[in-house]
Each structure stands twice: as C-alpha cells, then as structure tokens.
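All protein chains of the complex are present and in place, except for one that has been dropped.
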Amino acid sequence: MKKMLKTIGLGVLLGALAAWPVFASGGSLLIKNGTILTVTKGVIAKGDLLVVDGLIKQIGENLQAPAGVRVIDAAGKFVLPGIIDSHTHIAIAGTNEGSEAITPEADVGAVVNADDTAILTALSGGVTMVHTMHGSANPIGGPNVVLKMKWGRPSEELIVHDALRTLKFALGENVKQSSRTILPGGPPPRYPQTRMGTNAIIRRELARAKDYMEEWDRYTKLKASKTPPPTLLPPRKDLRLETLADLLRGKMVARCHDYQATEALEFIGLAKEFGFKVQAFEHAWEAYKIADELARQKIGISVFADSWAYKMEAAEGIAYDAGYCAKKGVLVSINSDSGERIRRLFNEASKTMKYGGLTEDEALRLVTINPAIQLGVEKIVGSLEVGKQADIAVFNEHPMSAYARCDITIVDGDVYFDRAQYLKDKEDAAKKAQDAKKGGRP
Amino acid sequence: MRFRQRLVLTLCLFALSALAWSSAADVGPTYAIRNAKIVTVSGPIFEKGTIIIRNGLIEAIGPAEKTAVPEDAEVIEAEGLCAYPGLISAHTNLLLEEPQAPAPGQGTARLAMGQTTAPPLDPKDALEPWPYRLLKPKKATLDNFLKAGFTTVLVAPNRGIFQGQSVIVDLNGEAPESMVLKHLAALHINLTTNRGGGYPSSLMGTIAYIRQSFMDADYYANAQAVYAKNVKGMKRPEFDPFLEALVPYIRDKKPVIIQCNNAEDIKRAIKIVEEFKLNAMLSHANEAWRDAAGLKKTPLPLLVTLDFRPPAGSQYITQGEDLRKKAEAEIYPANPANLAKEGIAFALTTLGLSDGSAALKNIQSAIKAGLPKEVALKSLTLQPAQYLGLSAQVGSLEPGKIANILLTKGELFDEKTQVDKVFVDGVLWKF
Partner (left out) sequence: MIKRTALSALLILGIAAGSSFGQATPGKVIVLQGARIIPVVGEEVDGGTIVIKDGKIAAIGKSVTIPAGADLVDARGLRAYPGMIDSYSFLGLQEITGVNETVDNREMGRINPQVWAIEALRYDSMHIPISRSNGITAALVAPTGGLISGRSVLIKLDGWTNREMVIKNPAALQIEFPGIRGGRGGFGGGQRGGGVGAADASRLITELKELFAEARAYEKRKVFAQKNLMLARPAFDETSENLLPILKGEVPAMISVHADRDIRTVLQFIKDENLKAIFFGAEQGWKVASEIKAANIPVIIGSLYDMPPVWDDGYDQLFMNPVLLHRAGVKIAFSSASATAAKDLPYHAAKAAAFGLDRKDALKAVTIYPAEIFGVSPTMGSLEIGKAANIVLADNDILETRTNIKKVYIDGKECDLSNRYTELLDKFKKR
C-alpha cells in the first residue's frame, strides 16, 4: 500500500512535469464563458479573453480561437489578473546579509533560484508575479527583484526588468536584533541596538554616499579639465556606496520594513533630508495611525490582513489597518511574506471587506493592480486589459469569497498550474499503480 | 697531477655533475613494460606493445616486436594487462592539513561605530603564496588514489570564498617539493559564504564581495602603475597583500577556477567571468547539463565532479522521496553523459570525494548513464592536462611525457578491473 502510494506520488510528479511543456516566450489560448474581473475596466458577466503570444489580444464575447490554440472553458468560473505578491522571500538563495548592518551591495537579483518549489506553491494560489526581497536583518539591506512565477524556465527568464528598482530598508525589532541571545564567546552584538542607532546609521551611510558622489564629481571635473594632474586617480568604485548613490540619484526607490508609527514618520523625515523616494512601507502595522501623512506623501503600504501579535511592535496591529488606510487614499497592497500564505493572498485581501468596508472590487485591487503600481509594472500587468501581458488566474468562485479556489494559473499566456490536470495525473498514476499491483509486479 | 689523471678526474667530475643535473631526486630504474595493450589516448592503441621508461619519462612506445628492450631495463611482463596514462583529477582538496576551526568569536565582523566593512577571514592567509607548503601527503591517501589509478592531482585549499591558490602534484610519494608539477596553478573561488560568522554570510554578499575584490585589485594595479610613473610627488598606494595576490589574475589573466555547486551558480560564475574577463574554468559543475545553453554560448573549461550527491536545496530533493532517490541514483550521475551529448567538453574530477574507489564507482555510474568510455578516459587524462596547461608533460602515453602509467587487469572502468601496477614519475609504486 505504502509503495503504491509512493509510486503514485512519483507518478503524479513525473506526470505533472511531463504535462508542463517547455515554453518559448508567450503562449496563446482562449478563455471562454467566464466572469471576467478586469479590475480596472469593470466586470464582464460572461465573457471571453483571447491571448496571443503571451499578450491579451481581445476581451469580449463570442471570440473565436485561432487554429491549434487551447480553449479553456471558464463557464461558471471567474477570470482575474494573476495575483501579485508585493513582499516575499521566495526563489532566492539566501535572504539576509546579516553580518553587517549596511549591505546594499548585496543584491537578491544576483541569487535568483528558479528551483525553489515555493514557485509551485505560489502558482497554486493564483500568484503570477512576486517582489522578492531582502529580509529585515539590516537597516539598509539591498536591492530586491521582481520575478514571474515561470516554473521550469531558467532563472533569467523570471526576472521582470520593467519593474522599478527597489532598495530594502528595515526598522525596528528585527534590525536591532532584539530577540537575539548574546552567547559568551559568540559573535558580539551588532550595532545598532536601538531605533535611534538605526536612524543614525542610515543617516551616516547616506551621508557617506553623498560624499562618494561628490568625490566622483570632483574627479570627473578634474579629468575633463585642460591639464588633469598626472597623479589623478579616480575614487575607488564601491559597490555599496554606488547602490546608495543610485537611491539618491532617483534610480531606485525605498521599500521600508516598519511597524511603529514613529519609525515611519522619522523615516519619511530621513527621506526628505536626503531626497529619496519612499515607495512603500512593509508590514506597517501602525499605518492607520498616520494614514493622512501616508496619503499626503503618496507613500503606499504593503501589509498583512491580520497576522499580528507575534512581536511587541505588532501588538497594535489591527485588522482594520489595510482597509482603513485604503479608504483614506493610501495605496495598499496585501502581501504574504510567506511561502505558505502566498497561496491565500486572495483570502487575505477579502478580509478588508469586513475590516474596512471595502467592496469586492476594491479588495481585489489590493492583490492585483495596487501591487503592480507599487512595483512600477502597472503598464504590463495587474489588470485584464488588451495589450497587457497574459498573467491570468481562473478561480472556481469569486476570489473574494472564502470558498474560492484557484484552478488555473497562466503566466505570459502559458498554463503553469492546472488543477484538473493535476487531479487527472494523480488518478492516472493511481490506476497505473493498481494495475502494476494486479499484474503481480512489485 | 699528470694530464691523463686530470682528464679522468675532469671526466668523472663532469659525469658526476651531469648526474647531479639530471635528477632532483633519484632517477629510478629503467623499465620495459612488455606485451601490454597500450591505450595511449592521444595516439593509436597497441594491442601488444612495449613502453620504455627511463629517467622518469617515457622514452619509447611501440609494438612489442618492433620496440627494443634496453640492456639496463627491468622487464615488466604485462601480457594480458592494459596500460593507460595515469589519471588526472583536476581539482581536489586532498593532501592538505585540516584547517583550524576559528575560535569562537574570532573571525567575526566586529562592527564598531565608524567601521563600514569588516575584514574577511584572514585575507592575507586566504591567498597563501606558497601553497605547496600546505601539502601534508599521507601514504594512506596516496595508496588510495593510486589504487584507483590517479597519478596526478590538483590540490586546492577549501576554506571560505577565496579558497586559495592551487598546486598540481604527481603522487610520487616523495617530499612535497618533489611532487610539484605546477606551482600556483590557479586561483580558486567558491560560491559559498563565510562560515565563521563574519561578512559575507549570504550568497548575494559573497557575489558582491567577489566583484568588489576584483574591482579593488584592478584599482590597486592601476594605482601602482600611476605611482610607478610618479614616484616623486605622489603618496604611495598602501600595500595590500590580498589585492597584491589578486592582480595577476585580473591583469595577467592567470587561471581562475570557480566552484559552482548547482545550475544557478554556473550562471552566476559566468556573469563574474564576463564582467572581469577572467581566464576561468568552472569546477564541481554538478548541474552543468542544466545550463547547456549558457555554456555553449560562453564556452568555458569545465571541471565536472564525480561527486553525484545532490546539492542542498536541489529541486530534485525537495519534491518527494522518490525523486530524491532518483536524483542520486540516476539524474546527477547522468551529468557527464548529458554534457557529452550536447557536445560540451569537460574534465572529470574527484572533487568532494576522499576515496578513490568511490570515484571509480561513480565513473562506472556515469558510463552506465550514457557517458562513452572513450570520453570518460579522455576527460580524466588528456582533457584535464590541456585545461591545466600540462599537455606537454602528462595526459597521454607519448615519448617524452612523464611516465605516469597504469597497468590494469581488465579494461579501465570495467567493474571487475583491478589496478595491477602504477608508475609515477617513472617509479613503480609500492602499495
């Protein structure tokens, strides 16, 4: 029995792998008869969506499929844009460079790992794109990367180059390593150990980056002068300071992990002091306390629905946070920050209907167009519109219903997750195992 | 002294000095291996051939009936035996003294106020300029690998990210100096993290650290060059032993070997190689077949390990028990065969294996998985010799090359085959 079931498992996997063809770039298919939730252009009660070469070609009724193109019957089902998770740590080999406080030279984009099975988990929850980030071990961690969930493709094909370049900052308990036990003879504590020190070290490093940019300016001027001195050497190129300089030059935006309201307000002050853009606060469990400031400054938040009370700084994280801020005009996305919760992002978003009074449509935005805007990819994904990339999910119920289940996930027009196929493969494998058993073979 | 006596004396002295010049060590006896099946690798196969060894080198090879046996030769009757070039493992961590574990608290990034970069673990020691001094050959290890047919190995340290510089040795059992075939063979880099608790502790930190180090080495060389032209009136650039050691690899294109522990590492390594235009080889490369496209686009010498253990985090071991077993038994052993099918050349190494017989077993697995026997043999002889710049000296049985020769009962890599005799630097090894 055990062996049969093990064979089923292998069979399922191999069958599933076999079922996933090797894709070039961009597939074609026709989704018919579904309720189409475009997110930005209303709901089509019974509609068709045609994908050609990875892009949405047409949305309407009674569309015809070109020859040889797969037709997905979505009768009774809901068709929505692929879900975008604005804050995860999946598909990378390593999350934190915690040995030092300031490490912006460490780029998660350099360690993408397309072998992470969390990609499959994400697909099973309708997620087609993620913003995978540094953890929160550092006041300044480093650049993050946006990936499409194209399981089986080489890692370079997952990277979304159109996305904004983002730099991870973090404030609070994780950064000051509050929960770390200092062992005698072990590594010494790492500065900073308070929120004050956190801000001080960010300020110091950004000031250093300014110095660095200044040095390069002076060098460039001297070099271009009529008689540059023969002993002229450029400043040492420093990957760490280069990255910070890019932030100050406006080539990157800050995504800052924060919990307490004070932290956020002070960070906004730092950003003003140095002239860089805060794109969003991560987790932001006290954002509701400063919703007006956030709306005014056009700073978004990327938060949980209600996973709170796991740390002191999350003790005042109310479930109304996301919904209340959304109503106040803050750009809100719901994220998972977890290889498990990523499957339930649509459930999490739906909670803002109860805690916040958002409508179905508004709640769906929190995991589609809103994270797209935060990531700077709203022109290519985040809603179902002609011309956008075909990142699509098909659900059995409205995604904002607790009874919803993702049945098909499509990225760039290719089907990467298909529950019906998965069940069929499982059944086939079980049958094969049964037959093998009957045939007397072990 | 009369003229004749002086002449004899002079001739004797000359003979003595000639002898002194001709051998750093004992030249050893002259051998004639007779009637063996000789697989030269670079040339024809002699069904019944004779090899003459003199002075540590192969003096002659030919059909038995055509090759004369010198008078001073000790005859080794090798009827029914096969002769092969001694196998070369182009990347090992053998014969080194165990590295000291860092004391607790040591080697950690103590970040004081005002400090931005903690020093890496002992950078001065990372690039030991005399790696042959690290060799501590043990007879047991030599016996083990010679019995498996390996006569030449590259020895690289295995600590940290900039692991060190390697030395290529013949396993002739003598003092380390006498073993050395090539000193400072390559710079070794591993895509790993600093285990001591210091910086960098993540792979992305490591990649940044490697890039920054090469940038700094280039900058250092440039600063030195400018200073050389402007000694008077310019403050001298500060001496840095680590960067000093790196400069030849970035300026003079000396070989760099990057250890890649999975398919993604290969892509990461290629990026670094291209950025700094390194003269690089990729080692370990246990998932090289998965990036065949990238390797065809950027062909680099591959030193593919015979260690088929799946790497941590491999997708083949995170998707159920059955797949994991398949990975170890079938998927990873098929790496060399898959590369061969793609027409990608490689050398096979024993990196990660401390037992020669395990290496042999794995070669057999690789062959069972579809690696052609001749490719297997070449990838353990002539190919590594070419990659390491030693093709004039080792890698095949040719007159003039070093007499590293295997005599086997049975064809090499067949399951029942035993190594009967091994010659290293022309000396018959005593097990």
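Residue numbering begins at 1 within each chain, and the chains themselves are lettered A and B in the order written.
Here is the rule we go by: a residue touches a chain if its C-beta (ideal position, glycine included) is under 8 Å from a C-beta of that chain, and two chains touch if they have at least 3 such contacts.
Bear in mind the structure is a predicted one, so any value in this text is a computation, not a measurement.
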Study note, to complete from the structure: Cross-chain touch to the chain not pictured, restricted to B:42, B:178, B:298 or B:318, is B:318
**Study point:** Omitted-chain contact residue, chosen from A:196, A:222 or A:315
**Key:** A:315
**Study point:** Hidden partner chain, touching residue among A:215, A:306, A:361 or A:428
**Key:** A:306
Point to revise | Residue among A:165, A:351, A:365 or A:388 touching the omitted chain | key: A:351
Study note, to complete from the structure: Where chain A meets the left-out chain, the residues are 2, 5-6, 8-10, 12-13, 117, 120-121, 124, 179, 288-289, 291-292, 306-312, 314-316, 318-320, 324, 339-341, 344, 347, 350-351, 353-355, 360, 396-397, 400-405, 419, 422, 426
Practice item. Can you list, in ascending order, the chain B residues touching the missing chain? Key: 312, 317-322, 324
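To be clear about the criterion, only the chains that are shown with their structure count from here on.
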Practice item. Could you please specify the touching residues of chain B with respect to chain A in the complex? Key: 104-105, 108-113, 116-118, 193-194, 197-205, 207-208, 211-212, 215-216, 219, 222-223, 226-227, 229-230, 233-234, 262-264, 267-268, 271, 291, 293-294, 313-315, 318-323, 326
Point to revise | chain B contact footprint on chain A (complex, rising order) | key: 6-7, 9-10, 13, 92-103, 105-108, 110-117, 142, 154-156, 185-188, 190-191, 205, 208, 230-231, 233-234, 236-240
